[in-house]
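All protein chains of the complex are present and in place, except for one that has been dropped.
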Amino acid sequence: MSSNSEKPDADETPKVNVPSTAKKSELPMFEKSISDKIVEKFGDKVEVTFVKEDRVGIKSGKENIHDVAEFIRDALHYDHVESVSGVDYPQNKEIEVVYHIGSYSDSSLARQILVLSTSAQREENPIPGNDATRLPTLRDIFYSVEFHEREVFEMFGVYFEGHPDNRRLLLPEDWADLPPLRKDFAIKGR
Amino acid sequence: MVGELAGNYSTVVLMFGFAIVAMAPALIISRMISPRKRSNPVKFLPMECGQVPSGEGRTHFMMQYYPYILMFVVFDVMAIFLYAWGSSLLEIPKIATLPMMGFLGIMFGAMAFALYQSGRRRIW
Amino acid sequence: MTEQLPPGLALQKVDERIMTLNVGPQHPGSGHMRIIVQIDGDYIVACDPDPGYVHRGEEKMAEYRNYITNIPHLERPVIHDSCNVLYPYVLGVEELVGIEVPERAKYVRVIASELNRCIYTMYWLAIYGIFLGHSTMFMWPAGDRELLIDLMEKMSGARVTHAHFVPGGVRNDLPPNFEDVCLRQVNYFEKRIKEYSAVFYDNPILIARTKDTGILSREDAIRLGTTGSVLRASGVDYDLRKKEPYDVYEELDVHTNVMKEGDSYARSKIPWLDMLESCNIIRQALQKMPKSGSVRTKLKPNPKGKGLNSVYKRVESGRGSLGCYIVSDGKTEPYRLKLSVGSFRNLIALPYLLKGEKLGNMPSVYWSLNYWPVEADR
Amino acid sequence: MADAAFLALTVITIGSAIAALELRSLIYGSIALMGTLGGIAGFFFLLDAPFVALFQLAVYVGSIAVLILFTVMLVKRELIFKKIEDKRRKFAGIGLMLTIMVSLGAVFIDSGIKTMTTDEPATNFRDIGTDFVTYYWPALILMGLILAGSVTGALVLAKREDVENDQRVN
Amino acid sequence: MTNELIDFTLVSVAMLAIGIYGLAVKRNFIRMLFAVEIIINAANLNLVAFGRFLPHSGGQTLALFSIAIAAAEVAVGLSLIIVAYRMYQNVDIADFRSLKG
Amino acid sequence: MSVIAPKFKLSEFIKSLLDNVFWTVLILSLIGIPAVMMVLFFIEMPVINGELLTPFLALTWIADPSRILPIVHAFMATDIFRVMVFPGFGFAALLAAGTIFVERKMLAKLQLRVGPFYCGKIEGILQLMGDGLKLISKEIIIPAKADKPIFWAAPVLFVAAAAAFVALIPVAPGWVVADVDLGLLGVFAVIGFFPIITILSAWSANSKFPFIGGIRALFQMVSFEIPLILSLLGVVMLTGSLNLSEIAASQSNFPWIVFLPIGAIVFFITMLAELERIPFDLPEAESEIVAGWLTELSGMMYGLVQLGTYLKLYAFAALFVVLFLGGWNGPMVVPPFPAEILTEGIVLGPVTANIPGLPLFTQEMLNGTLWFVLKTVGVIFFILLPRGVFPRIRIDMLLNLGWTKLIGLAFVNIFIALGLLYAGVLGPGGLQ
Partner (left out) sequence: MGTATGIIRALNSGIKHIAIKRFTLRYPEEKLKFVGDGYQFDPSAGVGIAGLKGRHMLFHDHCTGCQLCSIACEGVAEAIAMVKVPDQQKQNKKSIMPQIDYGKCVFCGLCVDACPFYALYMTNDYELSSFSKEGLIYTPAQLQVKPYVAQNSEIQITSRGATHG
């Protein structure tokens, strides 16, 4: 039922897309320069996952994440973290923590989001706060991660070393189950 | 005859007493006809926004504005002293206003100091 | 202001002068959250926000539903801003699935989004009024909001939970004669909210009460990562509609309202100015909108994302930047979905602002943060 | 009627004076003290001195009692209900009280004021105001100085001195 | 009964005795303040009673002054209680021995 | 109607009414009349005008206004009537109830909504009665650790103190419960009780929010008492009297608000604060402290406090009228009673109707009451209006306002009055 009506849309797409394609050809230059600066500084320690329009993805090991974040703040003028998300990869035995870093003070970076990701070791039977699922906190670099890291801690069990207030935020105080956003925490009935 | 003026004021007391006599039955009737279910002890806890009450309900408290009460005690006296003067103002000579102005001047000084002190919130 | 901030609530020594008050969750001045406030006399010594009373795991639920059936669920956190809360998700899915949106649908989305922003802000304003003891300011916005709810109902068929945006456009075309009705009601709405200034925004008592309370400086606003009206009230000119225009915002003339003071009066005035600006945007969009054309690109019944891919889209909602981070692993369900909401990002400023503030300022500072507990809990 | 009022007031005043000193709770003691003060105001009414009576009500009951009540509430709850006294001291005090009551009472009953009555009209309250600013004006100025000194002294006394240590907990 | 000075005087004597009893026995600072108030009131009662029976307005005037001074005294006294309570966390007069200024 | 009583039949309804009447009459005549007779046998009846008052005589008097009127007049002259009905409790409670209704409807109109609508068919006029019934039938919950005697007594004492305040208000010439020389000072003595009752009620609940609210109420009432007292001194200086009736009567030419507008404004503001009305309703600031000192009060206890609050509102508005707006003074608008109606009754064709009720009140009294009520309602309107347009202010702003601005203005008012008096504009030999 869908094959017929997709055609007019396919005709429309180039017309709508003209401005954005024009941008696409020039803008990744800017993002490329950002990623180049990081690669230049850290070399093999970081890995550029993607460079898209307005988005630059950087992956770093947990040893260097602190230095990378400091470099991002001081040299690249990113100044706040919009979101800290954990992503659980049970096959790889790791939990990826993704920081979306933006900038208010530098107007040329207003559209940019730097996606800084790192990963922590995943344990099958997590004891939140007392197992190897640990990462260094970025709170002393970006103050705005405070509540976000608390949320990641309770939802994934990633303990942030150096975070001064590693308590639960959203979940009840007597939550005794698995951290709920891990993949092995199954919703009842599904 | 001593005590004759008191009769006028007795009606105020009468009104006070009448209100008590008329209003106390409202509470008693309400207590009689309203349901009284003692099923849940949580019902009789003080209001604490849905949490189990923590700590004492009556702590010693709210010291920042304590100077205002101290000031009230003193300046209430002043204000009613002024009434003793103001109500007889039509009968006394004009020159007799001067002592009252002196009194007021002293009290203004005290009030200025007290307001300055009570305005310094950090020390209370 | 750059000294070390208190880490949450870490009272080393509890004096016996200090009283702990639980403000919320069953409190007329807290919403669905608890603020543990410690007061010394009339001054707040420390404050610890405790959200999570309405946490329902939207992010977890989203991992079990496909890209279409997620739509009615994801708008639940902010039902009166439901178009805006769906917006980044829909944009993200469009990028993941790779479809384009017709021009007319983009305009319809912008109109719906602006109407919804006004609806949300009116609700927010009503609660702000009642928090300050101004019952008229509760009733007027709650009533005038009805004008826009009526428009949204004509447009989408539901009064609050519209479920109107879908990947590829919007669900249905505008009803006939909608443009005229919309223009008339929006004009009247603008006239009405201008009248609020007499009893509310220019009211000397309100100004005396909220000026110079809870001041958030420009540096702190940036450092704490606040967003939306809180950020703009502190003097940072940052509006995603202007800075990172999505859909057709770059063709419209959007003015960003910025105030320098950063106190709770400025934080409460910015949303009101934004509503006036929204009226302008709606009028422009109604004028520039193509009069006919498709509003929805047809999509396969169960769209799939392309491979292991992630996308982060953000829009300017009623409470500030609202980002949606979608990780797809090529299935019909998102592998991970994260909403980065303005409320949650602004909450971090609350302990910072309330420390040393008077207890009487607590509701005004709290609600001026444009905080919606349900959205923050998700 | 006036006699009945006198008897009732006597009972209220003396009873609540005893209660003010003897009740276990300080709050109830303050309430009883208010009863005493009100009873004295009632005596003033009976003595045709309504100005003094209302002054007593407005100042004593309206403000001094409030201040006392407030201060009592500032004190810890255990202390409000705490009773610190000595049995022997108490009996000695009761003996002292009875001695004073009996001896002074006997002196007064024996003295000439026993038969003192009057039928003259009561003093008009306006005379008091006139007295204040004419005959007693130095006393009025002195009164002002006393009040000013007391409010100053009370404020200086009551303010906290441990501000730096206590106010900023963090 | 009310037309006789002696009755008011006797009430005043009784209150004076109660006040002295309170001062002698009680060791609670606030209670002692109560006792002082009772004594002051006894004096006021006498002032007004004598002013009424020897018809003279001076009795009432002096009673007004007396009440005003009592107000001043209470303000200072309660401040003292506050200070003492802050220092010793108690209102027992026996604990105030080391109050040397 | 069909939902409420699905099987309604008019004939059955009438029949049931007739049944009730029949049984009532039967039981009364069989039991009531012998009982009354037995009681009358033992009771000595009074002798009035030389006649022994028998039940039969009493019945005939009801039909004869010329004989019943003196008794009604005599009853109306007693203190009991004044306390219970006219200038006292009943009148004030009626006005207070009217105030509650007007407040709700006016606020609703201002806020573009309907207000009470369904209860009582006509614009929800019976809503107050419904609320009262609801409150009286609700459970009274007392917190477990509360200080019960004080907790129970506080609402009743609150109403009683408000009633004592009402007792001092003159309504019409000669119509006042307590006509005392020092009425104004009595007012100050009475309003000194409210903070005590409030703080005791708040303390006794043993809960945090009432305690904070009670202390706020204490600070607020106590701080605004001094500007209140000082702002009225100007009127007292000009009239030389503390008697409220005399003050009201002294304004036959000009109300004092003409000469002392600053005092009137200060008094109005302090009045709002003493009444805990918006913008000064800090003791009940619901967004900070749940309902202030009313938090733990439930059911009829809350109802009594509300009654006391509105009685207090009426009393303060009436005090404003008496002191600044001329009390009962106003042009004579009530027509004089035609003498022939009093003596001969109204002749309507063949029927002659006697109206015995008319001469109960004099023309002056009715006129005075009319003006008094009109002015009071006007003042109440302005007391209620700020609730619709102002937010609540903060406690430190409130204390600052009271202790600096209002006291300063009150002293300005005193010096204006002094200047007017010594310049000879007012006072003996002046305008008034």
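Going by the order they are written in, the chains are A, B, C, D, E and F; count residues from 1 in each one.
In this text, a residue touches a chain if its C-beta (ideal position, glycine included) is under 8 Å from a C-beta of that chain, and two chains touch if they have at least 3 such contacts.
All values reported here derive from a predicted model rather than from experimental measurement.
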item: Residue in contact with the excluded chain [from C:98, C:157 or C:290]; value: C:157
item: Residue among C:175, C:290, C:330 or C:356 that touches the chain left out of view; value: C:175
item: Residue among C:203, C:226, C:284 or C:321 touching the omitted chain; value: C:203
item: Options F:258, F:370 or F:385, residue touching the unrepresented chain; value: F:385
item: Where the unshown chain meets chain F, residue by residue; value: 106, 108-114, 117, 385-386, 388-390
item: Those residues of chain C which, in the complete complex, touch the missing chain; value: 64-66, 68-73, 136, 143-144, 146-147, 150, 153-158, 161, 163, 169, 171-176, 178, 184-185, 188, 192, 195, 198-199, 202-205, 207, 294-298, 301
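The working rule: only the chains that are shown with their structure count from here on.
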item: Chain with minimal offset from the mean of all protein Cα atoms; value: B
item: Chain whose average C-alpha position is farthest from chain E's own; value: A
item: Pair with more cross-chain C-beta pairs in contact, given B-F and B-D; value: B-F
item: Between chain F and chain C, distance of the C-alpha-averaged centres to the nearest whole Å; value: 48
item: Separation of mean Cα positions, chain F and chain E [Å, integer]; value: 38
item: Chain B residues counted as touching two or more neighbouring chains; value: 1-3, 5, 9, 48-49, 55, 58, 60-63, 65-66, 69-77, 80-81, 83-84, 86-89, 91, 97, 118, 121, 124
item: Chain B partner contacts - residues on chain C that touch it in the complex; value: 16-17, 19-20, 22-27, 30, 34, 41-43
item: Chain C residues touching chain A - in the complex, by the definition given at the top; value: 5, 7-10, 50-52, 55, 57, 59-61, 64, 99-103, 222-225, 227, 231, 236, 238, 243-244, 294, 297-301, 310, 312, 314, 321, 323, 325, 327, 335-336, 338, 340, 344-345, 347-348, 377
item: Residues of chain F defined as touching chain D within the complex; value: 147, 150, 180-182, 185-186, 188-189, 191-193, 195-196, 199-200, 203, 215, 218, 222, 225, 242
